[in-house]
Structure formats: structure tokens, C-alpha cells
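Complex shown without one protein chain; remaining protein chains in place.
Then we have chain A:
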Amino acid sequence: MSDDALLDVSGLSVGFEGFDGYADVVGDVDLHVERGEVVTIVGETGCGKSVTTKAITGLLDEPPAHVEGDVEFDGMDLRELSEAEREDLNGDRLGMVSQNPLSSLNPVFTVGEQLTDTAQFGGSDDAGLLSYLRRRHSGSERAAARERVLEMLREVQMPDPEAVIDSYPSELSGGMRQRALIAQALLNEPDLLIADEPGSALDVTVHDRILSLLTDVIAERDMSVLMITHNLGVARQISDRIYIMYGGRIVESAPTEEIFTEARHPYTQGLIASIPRLSGEPMAGGIDGSVPEYTDPPSGCRFHPRCPYADDDCRSAAPPRTDFGEEAHAVCVRHVDGGPTPTIAETKRRLMADDERAESEVER
């Protein structure tokens, strides 16, 4: 890890005080995004991916959330900033694209009004109501901002931007809304773009085009991106480096290609083996069980109830972190204790064997 990381998160933990007791959701999260790097966090539903980014961007209400740890963005400690300073940062140096393109746009304002506001006021110091009103109604400044919005809409390949800018979100299709959101996030040329499953609520062909648009935009600007996805294929297409998250812990990280050729954590391996293949290669029968209850997480390694390699070591103590070279690490005891080393092929074999055993038990 270089000292130059744009985003450097260390020891981040998030918990929630709830009706069922304290939910210990995210813990020990260390991650960093270098300048010009595209990083994805991959995990299934309920693995704490979105909570992690919300903690980074300060969008969690405290309480009920308890956030601890350091979040350093370009040398600033984000956790120390006041609310006003945060607001200046969000939307200006930190861009965000959220998953649901409808609920992120205000239905009672036109797309143009919302985007022009971002272009005009995003990241500017809060100088009071009078100054706001003066600038809001200054014709020339408003027109210039609108021009910038139009330009950005063209850049995200929005069909017919002149008509779209005066439309309400409900008049646009899902793909167009998502494009509008991407345009909004890019308006102030953010240093870091945080994207939470962009386009995954849309149809496959549209999703694919949103992704290639993002890839182009990112490459063009040399932007740093922290993206969340549940789809390993998407991560492979877009990112330089991947973090795999399970049960609120980062269980593995590696450069993208390495994840697919030599994944080291059994969870990653199980995920890869469960993806349906176009080539018709048989897939493993999935991973048994489901993500843990955060109010009463499994002891030791949080993956052990579902892991085909689990033994007493896994149940008793939190697994150690093993580094593989500069950029890769896995958090699994199997890499330390000299037992069977998990490989993709072996995990697949075990998962399929599990399946057959379960079946024969049912037959009996």
C-alpha cells in the first residue's frame, strides 16, 4: 500500500443498535483506492457492502449506527469533518451513483433543474440564503451551468439531451435515469466516484451498456472508482482490483485476474464455482446456508457454517490474515495451518460432493 492512496480506510467497523440487540455488521475493514484505480467490492446480498460505502461517505445516522475507524480521503480524515465540510465534499470531490435510478431523482423537479443545481452549487461554500437566491436567479450563471449539464448529458450518450433536460424523471426510461444520475455524479469532476451497483436494477442489455459507458468515462478521466457489485462478471469487466466481502468482513483481495485464476478464500471459490457458465461447464451446486445473522454472528470465522473446509480452528478463533505479495491477501486459517489449501477446483469438488451426500441422506 503506498502512502499516496486517494482513499484509505482502516479498521472500519459499523454496528447498529436495534430491537433484537446490537448488530455487529461491518468490522476490521481495511481498504484503499489508489489514484486512477478502479476497485470493486463484491459480495452477496446482506454482506455489508452498502453499509461500508455509506460509512465512508458519512451517510449513516449516528446513532443508531456506531461507526469506528479511520477514513482518510486525500489526506483528510473524513470522520473528523463537520457536517458542513462534508456537504461541500460530497457531490464535488466525492461523486456517488446509487443503485436505484428512480428513487435517487426527485420526482417533482425536472432532470435539468436537479442537475443544474448540482452543477451550480455542488461543493460551493454555504454562503447563506441571500447569496443562494442571488446566484439561483442570476440568468447568466444559471445558463452557463445548464450548458455544462447539456454537455455532460451528451457525454453519457443520453438520447436527445435537449428534450431530456426539461423532462421529469417519470418521463424517462430506467436506462435514461441511470445515465442522468451518472451525469450528475460526474458534473463536478469528482476525484473519487462511489458507485453502488449501477444499472443492476435494469435489463441485461441496458445494464451492459451502462457499464461500458462507465468504463469509457472512467478511462477518459483517469478517475478513481470504488464500485459495489454482487456480480463477479461485472467486477471482472470493470475493475483493476477486487475486494471480496462476506459477513461484513473483507475475506480476500487481489488484482482482478488473480481472483478468477487463483482465488484463495473458500467463499470466493464457491462464488466462482456457482456462476452459470456460457461454455456449459457444469457449475457447483451453490453454497449451503445463508449469510449470518448480525445480532448473533457465528464464532470464529463468519463463513465457517457454510464452508466446506471448516473445522474446530475455524469455529474457535477469528482467522488470520495471510498476505500474498503486495496486493493480495486472504483471511482464512487454511493458508496458515498446513491443512488442505483451498483451490477453486477442490472447493467445487467439495461443494458438489456435499450435494450428493445431502441427497443420499434424503433418500435414506
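The rule we apply is simple: a contact is a pair of C-beta atoms (placed from the backbone, for glycine too) under 8 Å apart; a residue touches a chain by one contact, two chains touch by 3 or more; residues count from 1.
Simple rule for what comes next: contacts and distances are computed from a predicted model.
Per its UniProt entry, the chain excluded from the display bears the name "ABC transporter ATP-binding protein", taken from "Aminotransferase", "Oxidoreductase", "Lrp/AsnC family transcriptional regulator" or "ABC transporter ATP-binding protein".
Checked against the full complex, the candidates A:9, A:29, A:185 or A:211 give a single residue touching the omitted chain, namely A:211.
Between the chain not shown and the residues A:281, A:312 or A:326, the one that touches is A:281.
One of A:25, A:182, A:195 or A:232 touches the chain omitted from the figure, and that residue is A:232. Residues of chain A that touch the chain left out of the display are 44-45, 159, 173-176, 203-209, 211-212, 230-234, 236-237, 260, 270-272, 274-288, 290, 355, 358-359, 362.
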